[in-house]
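Sharing a structure below in structure tokens format, with a few things to ask.
Removed: one protein chain of the complex. Kept in place: all other protein chains.
Coming up: chain A.
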Amino acid sequence: MATLTHQESATAEHLVVTDGARKTFLAIIITGVVIMVLGILASVLGWGAAEHTEAAGHTAAAANGAAHEGGPIWLKRLIISLWHSNLFFLGVSTVGTVFMAINYVAYAGWSVMVKRIAEALSAWVIPGGVIMLIVFLVGRHDIFHWTHEGIMEKGNANYDAIIAGKSGFLNLPFYVIRMVSYLVIWGAFSWKLRQLSLKEDLLGGTYWFHKSITASALFLVLYAVTSSMSAWDWVMSVDPHWFSTLFGWYVFASWWVSGIAAIALTAIFLKQAGYLRALTSSHLHDLGKLMFGFSIFWTYVWFSQFMLIWYANLPEEAVYFNQRLGGFDGRYTGMFYFNIAINFVFPFLGLMTRDAKRQMIVMKIVAIAILIGHWSDFYLMLMPGTLKGENGFLIEIGVAAIFLGAFLILFTRRLASASLVPVNHPFLDESIHHTT
């Protein structure tokens, strides 16, 4: 009968980031650095790779010599894993703004309780965008085959007719212009919606709410285009011969479900630390439904891509799955199945019942699994096309931990900089009394 009792109206709650939490974030970064250094050492000294090179013999060595254009393999791995982890965290961060914008446009009331979490997620958009630009400008030759010298010049030793045919889209100036415009759009709207929300806290009234709806509607249209295009640019173009028309949706689905998992996970951590007093299991239930539903959506998109390519079996398309299923001595095969298990089977079975979605511990485990799973999904999108048979995990996990720590520092700082409850939001009461 919780619905009928009149709760006191929610008041402002201010998050205090404890020293312990700060130390934990730093510890995550330091652990990441240690793992990364270990990974680099392992790569330089050739631990565990010795028998592999011997077995492969001369042909592999010759092929490697041709594929590498200067630069040791550890540096290449480092640059690609910076790109990979940043791509994941930037996507999750932007999804915070997208989540908020969708809820504004839909006039949704229930989500007001977690709105500030979504808002704070976007704290990474600008730092992430800057890192992305720097990594691209410094390390593009290691990530993108199409940026190689002379690959689009007829008569050059590197000439590749297929890639040359895409030069209208995949050329450096246009690519950088596109990249900057995605980042500017995402950053500007994240900033704008945040400012409107803070003004609403301060001044009250429905003016800010209506302005936010206008900004959100515009942002969603732009995001629909930019998210798809950024997926082609940032992820699909590492395999410049290959293409898939629904790749944009696939990447978006991955980002989106991870973003919702991040929001749910933060809400649970805050609730368990004694914040968000008005957050009930009903809010968790709704977040759980979204996680459940969009895990299935991701699978739907994933399978739509897989089945058509598998059925048609055209060489230029099937190469993508050849590399991942059994290619490079089967080094990605295990991960390929793990990807489906953790991103589809586990959330599907784990969150199927109503009780599971309303229990913090189950939601926590599934949210963490989804975040790890979609980080691995990006790994699987990027590594076979860039590192071929020379991928590894230590450097990549180390870099991911560094990103996680840095992300958490900025995220919690923004969470702490305003009330956790948007006190003047017109739908706040609806959210407090939300029942499912």
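The rule is simple: a residue touches a chain if its C-beta (ideal position, glycine included) is under 8 Å from a C-beta of that chain, and two chains touch if they have at least 3 such contacts; residues count from 1.
Heads up, the rule we're going with is that contacts and distances are computed from a predicted model.
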Undepicted complex member, UniProt protein name, chosen from "Serine/threonine protein kinase", "Lactose/L-arabinose transport system substrate-binding protein", "Membrane protein" or "ABC transporter permease": "Membrane protein"
Residue touching the undisplayed chain, where the options are A:L26, A:A106, A:M307 or A:I368: A:M307
Residue numbers in chain A that touch the chain omitted from display: 1-4, 303, 306-307, 310-313, 353-354, 435
